[in-house]
Each structure stands twice: as C-alpha cells, then as structure tokens.
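Omission of a single protein chain aside, the complex is shown with its protein chains in their original locations.
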Amino acid sequence: MEYRRLGSTGLKVSALSYGAWVTFGRQVGRSAARELIACAYDNGINFFDNAETYNAGDAERLMGDVIADLRLPRDAYCVSSKVYFGASEHPRPTQRGLSRKHVFDACHQALDRLRVDYLDMYFCHRPDPDTPVEETVLAMDTLVRQGKVMYWGTSEWPAEAIEEAHRIARERHLVAPSMEQPQYNLLHRDRVEREYAPLYQRYGMGTTIWSPLASGLLTGKYNDGVPDDSRLGHPDYAWLREALLENDGARLKSVRALAPIATDLGMPMSRLALAWCLKNPNVSTVILGASKLAQLEENLKALDAVPSLDGEAMRRIAEALG
Amino acid sequence: MEYRRLGSTGLKVSALSYGAWVTFGRQVGRSAARELIACAYDNGINFFDNAETYNAGDAERLMGDVIADLRLPRDAYCVSSKVYFGASEHPRPTQRGLSRKHVFDACHQALDRLRVDYLDMYFCHRPDPDTPVEETVLAMDTLVRQGKVMYWGTSEWPAEAIEEAHRIARERHLVAPSMEQPQYNLLHRDRVEREYAPLYQRYGMGTTIWSPLASGLLTGKYNDGVPDDSRLGHPDYAWLREALLENDGARLKSVRALAPIATDLGMPMSRLALAWCLKNPNVSTVILGASKLAQLEENLKALDAVPSLDGEAMRRIAEALG
Amino acid sequence: MEYRRLGSTGLKVSALSYGAWVTFGRQVGRSAARELIACAYDNGINFFDNAETYNAGDAERLMGDVIADLRLPRDAYCVSSKVYFGASEHPRPTQRGLSRKHVFDACHQALDRLRVDYLDMYFCHRPDPDTPVEETVLAMDTLVRQGKVMYWGTSEWPAEAIEEAHRIARERHLVAPSMEQPQYNLLHRDRVEREYAPLYQRYGMGTTIWSPLASGLLTGKYNDGVPDDSRLGHPDYAWLREALLENDGARLKSVRALAPIATDLGMPMSRLALAWCLKNPNVSTVILGASKLAQLEENLKALDAVPSLDGEAMRRIAEALG
Partner (left out) sequence: MEYRRLGSTGLKVSALSYGAWVTFGRQVGRSAARELIACAYDNGINFFDNAETYNAGDAERLMGDVIADLRLPRDAYCVSSKVYFGASEHPRPTQRGLSRKHVFDACHQALDRLRVDYLDMYFCHRPDPDTPVEETVLAMDTLVRQGKVMYWGTSEWPAEAIEEAHRIARERHLVAPSMEQPQYNLLHRDRVEREYAPLYQRYGMGTTIWSPLASGLLTGKYNDGVPDDSRLGHPDYAWLREALLENDGARLKSVRALAPIATDLGMPMSRLALAWCLKNPNVSTVILGASKLAQLEENLKALDAVPSLDGEAMRRIAEALG
C-alpha cells in the first residue's frame, strides 16, 4: 500500500481507502462487512469513511461493530463521520445542519455508533446556508481541543466557503479545516482540478475523494444497459440512475470511448479509472465502495496500475473524454 | 410548525415555544405538565424555556422529569435555564448574580434538575451591576467550550450592556451572546422595537420573547375585572395584578379597544396578540405559558392567523393602541 | 453580616471570614472546629480560608471533614487553598513553589482534602523567584477554565509582580488574578495602604487580609507579658513571639497606647482592631482566626463597632500609633 499525507497534515492515509456509503446495511450485511474490512485492513487500507446519514446511522453501527469485532488497534486505523443530513430519514430541524448543537450531538452519536473515543476525521457534509461559518469552525475547534476529533474538514463545499473557514480560523485562533471530500472521477473533474486549485498550496488542503467509479458507471458494467440485479437497477436508486444517465447519456458515451484504452493497457475499466484518480497528486486518498470481496481485491490492484498511465495513455484518455 | 433561526445562529427553533415560568409546580402539576409538553412537542414545539428561579427550581425539576419520562430525543428539542435570581426564596449572597461562581453553580444545578448533559440556551436573567461583564462572558465562554451550554444569551439587558458583551467577546476571542429574552407584546414594545433595533443586524441577535399575552391581559379575560379563580386573582400575584393594571388601567383600555378587531378577524383576542408577535421578523420564538391543554391548543392556532394580519388589520391595531 | 465584592469580581464575601491557619489541627480539634465553623456560617460568614501548608495539610483535612459533616450547601460558601510551601514539613523540590506541576498537584490535593469539586479562591502563597510569572498565570488560567478554581490570586506578592501577572494575562488572553491576601492590621499597614494603592482601581483587586489582630498582640493580652498558656507562650511559636516583640517592643508600646481609646469607646481592644480594618474600603474581607467560640462571638461584634470609629477616634488612633 502507498501512504499519502492528508494534505499538509501529519496524518498518513492509505492511497486507497474504504467507505460505507449506501452499501453498508443494505447490500452489505454483517458477515460481508467483516470480510471486506478485514481484507481492506490486511491490504494496508487504514481509513474507513462514514457519515451519520449513511443508512440513517446503520452504516456507522455496522462498521463500529465490525471494527470492534476485528480488534483493530485504534492507533493503526482512521475512521470518519460526517455531519449535516442527520441520522434519521425525517430529521427534525435541530437534528441536521451545522449548528453547534447538531455538530456536537452528531459527533457524540457517531462516537457511540462507531464505538470509538475520537473521530480521526469529521466532515461538514455540505455547506449550511443557515449557519454562520464561524459557528461551525468554533464547534469543530472545540471538539478538536476536547480530543474528540483529530482533523475536521468539509465535503462538497464551494472554494470560497472553505476560504472563509480558513480566514476565520486564522483570525480567531481556531483550528482550521484540513481536508475536503469531493466527488472526483474521470467524468467529474471540475471542482477538484479547477475550483480547488488554489487551495492545495495555500492551505495544504487534503482530499478524500468519493465516487471514483461514478457509482459503477466507470466499471463499464452499464455500457450495454442497466442490469436488474445491479445497484443502479434497484428501484431505490432510480435517482442515481437518472443522474448518471442524464444529458443524453453523454457520460455513457465517454465511458464507452474509454473502454478500448483499458483493453489496450490490459486492465479492466475500473482499474483504469481508479489509477487515473491516484495519479492526481492533490488526491490524498481514493475511497473505494466495493460491496463484494472480489471487487475490492480487483480495486486494490489500481495502485500497481498507476505507472501504466504514461503520457501516451493520458493523451488517449483526454481524447476519449473529449 | 414554522421554524426560525435563533438570530444568525444555526439553531432552528419553533416559532412558538413553551415555558414553565410561574405555572410549573403551581397551577401545573405533574400530569398536566406531561400532557402539555407532549402536546407541544407533538405539534412541533422544540424549545422549552425555564430558569433557576421559577418556583425555586421546582419548575426545572418538573420539566426535567416529564421530558425524561416522555423520552424525547435529546437532539430534537431545546431546553433553557437562566441564572441570576437564585434557586431558593432567600438566596445567600453567592447563590445569585452573575459571578463566575454562581454562573457555574447554577449551570450544574440546572443540568441536574433538568436531567440533561447540556443546556441549549443559558440566559443571564438580568444584568448584574455587581459583576463585570467580562467575568460573565468568560464564564459563559468556558461553559460553551466545555460542551455544557450551546448558546448563551441575556434577558432584559439594556442594549448597551449587550453591546459591551459583544465588544469583550470580540477582543478576548470569547463566545458572544446569541439571543435576548425580552418581554414583548402589544402593550410592551419599546425595547424590542426601538432599543434593540440596531442589534439584530449588527450581531445577528435572536429573541425568545416572554409574556406575549401580557400575563393574560391580552386574552381579554380581565376586561370585566379580575376573576377570583384566575392567576391574577390569586393573592400571590397581587404584585403582577398591580403592575398590569397600573397607570389608570391604560393597558386595560387598550385591550378593550383591540377586542372588536379580533372579533372582526374571527379569532379570539389571544390569537390576535400571538399572531401579532409572530409577525415581527426579529422575534425568533414566542414563548407560550398556557397552563391548560385547551389554551395551548388554541395558542397553537396563532401561526395560521398571521396572514390575517394584513395592512388594514395592522392599521386598526395601531389605532387601537393609540 | 455585611457582604463585600471581592474587588471588582462578582463574588460577594462576608466582611468577616474565618481561617484555619496555625490553629486547625493544633489548638482546634474536630469538635471545636465543628462548633466554630457552624457558628461562623450561622452568623453569615461565607468564606473559609485555608492553605496546603497549614499544619501540613491537616488544617484542610479537618475543615473539609467539618464542612461535609455540617452539610453546608456548596454554592453558599467559599473555601480557599494556597500553593507554595508544600503540604509536608520537608517538601521535596517538586512539592513546593509555583511550577505548573506543583500548582496542579497542590490544587488536586487540596480539592481532595477539602472534599470539594472546586476551590473558590486559590492563592499563590508567595512569589516564586524560580518560576516565571507566565508559567503560573497559565497554570491558574487552565484551572479556571477546567472549572477547578473560581478565582485565583496572590498572597504577599510585591505590587510589581502582581502588575506583571496582569500584563501577561492581558497579552496572552489569560485569566488575571482577582485578589491578594496580605497581612494587614494596625501595626502592619504599609503594603495595603501604600504599595498596593494603585492596584485597587487599576485592576479591581480585592484583599482578604490576614492577621488583623497581629497574632493576638492587638487583643492586648500580651500587654503585661506572654502567658505560658497562650499561643505565643507555646515553644513552637518562639519564632512568632520574637517577630512580634522585636524592635525593642515598639509594637507592644503602640498596643498599650491604643488601650485607653478602646476603653473610651467601650469596646475591647480586639474589636477596635478589627473594626479599624473593616473601615478600609479596599479590604474585601477580614479573616478571623479565633480558636475559641467566645473569641469568635466577640470578633463578630466588630462589624457593629465600625461606626464608632469616627473622625475623632481615628485621629486618636493615628496619634497612638505615632
């Protein structure tokens, strides 16, 4: 496994990490979760990503149980939570957002669900237009100084909101955010590559990127339509299916154009997509979401595939994406 | 229910909330309190107001027992306390005021009585001329950073004292007050509308207003004299009766002049009075003090009555108040 | 009882207070201590003074046991400790002084001996030339923010060291000292009246004065020699006897010259001496050290005697002191 600093912090995260997202507690039950996390850890993955909202808290509960069961040493792995959407399907007004109350409540609840004394990373899952950034920065600073959170960050915040957080932290002697969790993949690049460009150097911002395979689209498995037994085929994910296939299927066309490149490089499409993410030096870690052991094992090969993405391969990829 | 931000904080409070004040532990016993709080919560009320001094701590004890008994989720509601007057009838010198000792002692005692780990709001119930504002601001800041208080504020402080608190907080990197709890109703408007006018914008100050019905006067029930079995008729409330009826009964005259407007709008006087408070955008929440279920249910209708207070109605109200 | 603010803080201390000093655990055993503290509290005394070094911790243990036994409400009284000399007869190098280690250790030990969760006042018993003032100020600030100490102060520090502490506190956003515990009595006035003069206004410094009777000298009981059964007659107090009677017995002469004034005012010498201390508005509280109930009861009369010290009486006192 390769380890990268989380931006300019001293935390070394594995370049590939593993997230619960929508799978834990749905496709992935207890025994599968145990197998997946054990495999990830044995292969050097040291960061397990989660959020209060993933399956309304069940993803964190499951992950917490499994990690406790596996007796992973607490100082050898990192676990995250995210606050914003609430941990129930219909949160009451004080059960969501980035108010001090909810940031504190959600932290304590995540600690409880994950069965740990502190969160290694705690993300503001979205910007909250109804809470002043200063209130959230102070809440995060307090949790860090209480030892309940090691590093706090943001997820899908506009660059200017991140800059505001840094300005406030500097002026008020508060702990600044350390990382962002943006979506990033071959089909979704603008924010990471353009919008955030000035932040990496200026603030030493790290990134823990999600959806490196664009919810499976970049595996190529939907190239010939959406199978009924796939995640996108499930009625619950109609919203996701639509989002991915919108815009006249322009995304699918790009994916199809990438297929021959993967073939020529002798690797599956998904490996190409993950390796491409890993090539970006501003990416601290690529969060995998594999729900099956074989997928995870395949995904882990992406690190070795990075050198194959030489100048020629990158040029072809650029062409395919138009 | 409508929810409003508590000033510029991220806390969303229900536009109508419920307070213990003089009723809990007197007119309102355990079973009535349980019924009232359950009804309030079921109707979306998420803020329950209290103070150390309300019935010498008994109001907090009763509310704490009932909330625990109802098993309300801690992150779904807000509860407050207030410090200044002490929690006994004859407090000793260190058992009242805004000294660091009493602010800390009173917080811990309120947490104990209310059976919670933190107070959502903690008010300085009055300004304390014998304690420097800096001492109180630092005490509040400490409680916030210890996680024992979410938001601190003031109650019936002159605007300039609130401004002093903000100045100190800014200079010393301390947590500033977020809200005021002033009296506000059709008969008592100056402080909220004039004295505090510059504070809403400047500091994002929220308000949790008390006595929206002027201790019942605005229900119209005293229009024809004070009945023996009403709260004002009780010998213990002679002081309140006198305060309300002072000044040659000018207040009563205003109330009587408002009566036909309520009639024309097809609503009871109390509903008119509450809706009028709700119309003020600087009011974060209107604290109800109903001691009977029917009253509470009636009061909850005020939200729907707000649109009836159109330009014409407001003009007539202004005339009636002279 | 009269209550005074501790300098500009919000803490109201009784103008007369009660200290353990050398008596607790020696002349004063458990039952006497219980009687004395109960009498003091019943008469409105709300501050009980102590120090780690008083009888090597035994004074604090005894006071803690008695207060617990009397079930005094924690928010109704104040208790202090002082750090510097250590709590054993032969402290090791890290068991004394004002290092962060000893300030923390001594606080925790005093909390344990006194059986309380926090100290109302915590004094640096002497300046420590071997510890930077900044280290001590930061240690005190930390204890205040942890809720273990309400107000910290100094005892017998030169004015300039107190000023340094304030300067550091201001610059580093730390909690400043609130009070001094100096010796002050008719025979020992310079520091309180002259050296500290600029500090009262500038920093709102309070004073908790010790030895208002100059170790008994101002009771007049040594006017005709030191009785064997008095404190000064005890071999252990040879040092004190010598200190008081040094300088050719100049002090004793002053005391003898004051005697007729007390007689003319119709009060015992000790009452005159205490009332004289109370007249100084910069004195927050006068610590009594009575070891017998009758003494304490007599001392409590000093408050009523203050008005007798009119202009004429004060003029005669000034003459008697030369």
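Letters are used for the chains, namely A, B and C, taken in the order the chains are written, and counting of residues starts over at 1 for each.
The rule we apply is simple: a residue touches a chain if its C-beta (ideal position, glycine included) is under 8 Å from a C-beta of that chain, and two chains touch if they have at least 3 such contacts.
The shown structure was predicted, so the numbers you read here are calculated from the model rather than taken from an experiment.
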item: Which displayed chains the hidden chain touches across the whole complex; value: A, C
item: Contact residue for the chain not shown (choose from A:T9, A:T53, A:T131 or A:S270); value: A:T9
item: Selected from C:T142, C:Q295 or C:S308 as touching the chain missing from the view; value: C:T142
item: Interface with the unshown chain - residue positions in chain C; value: 92-95, 97-102, 104-106, 109, 128, 130-132, 135-136, 138, 142, 145-146, 172-173
item: Hidden partner interface residues of chain A, rising order; value: 3, 5, 8-14, 46, 73-78, 118, 120, 144-145, 147, 150-151, 173, 175, 204
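Just so it is clear, only the chains that are shown with their structure count from here on.
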item: Whole-Å gap separating chain B and chain C, where each centre is the average of the chain's CA atoms; value: 44
item: Distance between the centres, which are taken as Cα means, of chain C and chain A, whole angstrom; value: 62
item: Residues of chain C engaged with two or more neighbouring chains; value: none
